[in-house]
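Note that this complex is displayed minus one protein chain, with the remaining chains in position.
Let's look at chain A:
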């Protein structure tokens, strides 16, 4: 198929519509026995017109058409240690470190050291476990928010919330990131249900440590009176990682307790 050079030139040119030639129709056009009418066409989803293109799409997905490699070979670097105080994990690949950092150090509660998979869950945790105002307010209004992003429901008790999660959102009854508060001070009433600790792990055995608890701290850690709070700043991470994650590091919530070292 030969295209006139004007076509390529036009593509490279600026936007604009052609000044249309005058339209002048005769009533005889398309009149019986003829039937042509200019009309736009639409095709619904399952129409066979799409068969060829759909097949090509699925060949692509199945990696036959365009070979797409899986995760590329990870470059190894000289061994380095996690810089977060108290953590002594060693790594030789940046991607492993990235996942470690995000899993264990990123969304960490500065009060009780528990780590959470997302900022959203951390926020809810801090509110419900460490905010005394929350306890007071929750006696008078529904304060326990649904954990599912996008759902705005709130509940009187953590049990009600759990029921909602199970019934409305089909969450498992033993969802790991919805542990009721333990070790409550005597002043607050025990309005929550004890979730069986053996819900996880086979044969009633507990998986070590509490859900997402940072286990690098020794069990009997005491909080020093004037605890030093350190904001995660760039020098704690290998500088290479920082470039890609710079935006991630801005939130002020990333306080981490450091013990005097």
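By our rule, contacts are C-beta pairs under 8 Å (C-beta built on N, C-alpha and C of every residue); 3 or more make two chains touch, one makes a residue touch a chain; residues count from 1.
Here is the rule we go by: contacts and distances are computed from a predicted model.
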Chain not displayed: protein name in its UniProt record ("BHLH domain-containing protein", "WD40-repeat-containing domain protein", "Transmembrane and coiled-coil domain-containing protein 6 isoform X1" or "Elongator complex protein 4"): "Transmembrane and coiled-coil domain-containing protein 6 isoform X1"
Footprint left on chain A by the chain that the document does not show: 1-4, 6-8, 10-11, 13, 15-26, 28-30, 33-36, 38-46, 48-74, 95-96, 98-104, 106, 115, 117-121, 148-151, 168-172, 175-177, 200-203, 205, 207, 209, 211-215, 244-245, 247-248
